[in-house]
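Only one protein chain is missing from this complex, and each of the others stays in its spot.
The block that comes next holds chain A.
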Amino acid sequence: MEISTVQLVAFGIVTAIMLISALLVVTARNIVHAVFFLIVTLFCVAGYFILLLADFLAAVQILIYVGAVVVLIVFGLILTRARVGQAIPMEEVRQRLWAVLVSLVFFGGASYALLNEKWPVVSVEKMEVTTTSKIADTLFNTYVLPFQVTSVLLLAGLIGAIVLAMREEK
């Protein structure tokens, strides 16, 4: 499959928006703003899936992450009576310089490695029209055990959250 100019341009635009909004998520001092930038970021991830012709994953990405996860974060803010709408005062972080250095070294090292690697590229002659049935197939055949284990993991997380969040009467 040849990569067309349109795809490249679309990739550039999506990436730019994603990077900017991701940066804003971590720099925003107001948590509600951060949540909204997170929505933009997650939408861009869905954009990646579309560019890779994974239509089902893109839809699921929007439904679950944008639709459910972000909404839950907002609900969490409301229910825990967090200081919504106020800027969070930040203490001067002493390790800022170290954090920047470590991140740059990691980013530099990883990008050098990824750019200089000979990736085994598989060329796909004809893309599947629908990916949904294929996903269902792998999920319930090859990956049925991880699928089940994930449900155990979610159950443990659910019960743990209840234990930690439940109000204790004296």
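Operating definition for what follows: a residue touches a chain if its C-beta (ideal position, glycine included) is under 8 Å from a C-beta of that chain, and two chains touch if they have at least 3 such contacts; residues count from 1.
FYI, contacts and distances are computed from a predicted model.
Chosen from "Heme chaperone HemW", "RNA polymerase subunit sigma-24", "Energy-coupling factor transporter ATPase" or "NADH-quinone oxidoreductase subunit N", the protein name that UniProt gives for the omitted chain reads "NADH-quinone oxidoreductase subunit N". Screening A:G12, A:G76 or A:G109 for touch with the missing chain picks out A:G109.
Listed residues A:V26, A:L79 or A:V163: the one in touch with the omitted chain is A:V163. Among A:L72, A:L104, A:A136 or A:V149, only A:V149 touches the chain that is left out of the view. For chain A, the residues in touch with the chain missing from this view are 109-110, 112-114, 116-120, 122, 141-146, 149-150, 152-153, 156-157, 159-160, 162-164, 166, 168.
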